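Excluded from the complex is one protein chain; the other protein chains are retained at their positions.
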Amino acid sequence: MVPVRVQEAAFDVGAELNEFTDRMQGAGAVVSFTGLTRDLAAGDLIAMEIEHFPGMTEAALGTIREEAVTRFSLQGALVIHRYGRLAPGEVIMMVATASRHRADAFAGAEFLMDFLKSRAPFWKREITASGADWVAAKDRDEAALNRW
Amino acid sequence: MVPVRVQEAAFDVGAELNEFTDRMQGAGAVVSFTGLTRDLAAGDLIAMEIEHFPGMTEAALGTIREEAVTRFSLQGALVIHRYGRLAPGEVIMMVATASRHRADAFAGAEFLMDFLKSRAPFWKREITASGADWVAAKDRDEAALNRW
Amino acid sequence: MDLRYFAWLRERIGTGHEVIETEAATVAELIEELKARSEAHAFALSDLGAVRAAVDQELVEFDASLTGAREVALFPPMTGG
Partner (left out) sequence: MDLRYFAWLRERIGTGHEVIETEAATVAELIEELKARSEAHAFALSDLGAVRAAVDQELVEFDASLTGAREVALFPPMTGG
């Protein structure tokens, strides 16, 4: 199974998590994170559009994943991220990590998310009844990198 | 769906996670943790037996869950924990949390795990070729509570 | 009063459940009484650093009062998750 996937198609988080876990022989802890399109502003989100930089996206995610695996002695790590047009409540992306002890699996997943958020070339745009707006990067997302 | 379950039967982590996520309308972040029986010592684990205190277990998990939901403004939290005899590699338990932002979902899941580990009445015994031994509580598990 | 034991405490005492009459005012007093009850009890309860207690299914410290208590459970540190 390819541990980094960038795709337009929807995917089944539960099935991916089960398949990942089945392959992690000897791991005691598996952590997953799922990102969903929220109805962000005034409850009027029509769709979320995600643009990315084909080629660089896969490379950046691969690098971040390798760094997480090394740094937290993970037995495995999985990243799946979608692009294109998503409806409210749809799954945008997931990560999963496996390790012997729970602290590493949690830290590995948080590390992956923090770096993916500000270092992988994805840009989100919200389509609402009143128009389309690019999602602004948050200072706290950049600040989150400083803890690692 | 009952948010705290203590059961002998195996369960499907992926299916539970999907069902949980489907019910979390408006959440942007879902975190899951899965605990598996590792082959702990010299690779000779035959089985893991989990004893618990029926009645108190459900109450303790319920209290820990409520505390996590309140403390991290979670939109939902799920705890499933098995007891009885488990083979190596089997799922022991899972938690899942949902929140608007990822930091709360991660913190909520870690909080649940830390308290569940040392405050819910479960006791593990490893059955190996050389006999049966109760798993000793780890100082670091008790220490993990101090960060909250 | 109903007493419940779990894990190696249960194994060392030789039963998971017994009913006793006691005037103990606290968990600590109850444990002292139990240690006098048999060699098995004394052995099981010899290292109190490795013993935890619940009164009516709530975790408590050893100085917890037994006033109104119906059940006391004694067990090793928990190892769930």
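Odds and ends about this structure:
Which chain is which? They are A, B and C, in the order written, and residues in each are numbered from 1.
The working rule: a contact is a pair of C-beta atoms (placed from the backbone, for glycine too) under 8 Å apart; a residue touches a chain by one contact, two chains touch by 3 or more.
Since the model is a prediction, treat every value here as computed from it, not as a measurement.
Across the complete structure, the visible chains that the omitted chain touches are A. If you put the hidden chain back, the residue from A:L45, A:L78, A:V91 or A:L116 that touches it is A:L116.
In the complete assembly, the contact with the undisplayed chain comes from A:W134, out of A:F11, A:W134 or A:W148. For the chain missing from the display, the contacting residue among A:A15, A:A59, A:A87 or A:A143 is A:A59, taking the whole complex into account.
Seen across the whole complex, the unshown chain contacts chain A at 35, 50-53, 55-56, 59-60, 81, 92-93, 113, 116-125, 134-137, 142.
In this text, only the chains that are shown with their structure count from here on.
As a whole-number value, the distance joining the C-alpha centres of chain A and chain B reads 23 Å. The centroid of the Cα atoms in chain A and the matching centroid in chain C are 48 Å apart. Residue positions 102 of chain A each touch two or more of the other chains. Counting partner chains per residue, chain C shows two or more touched chains at residues 81.
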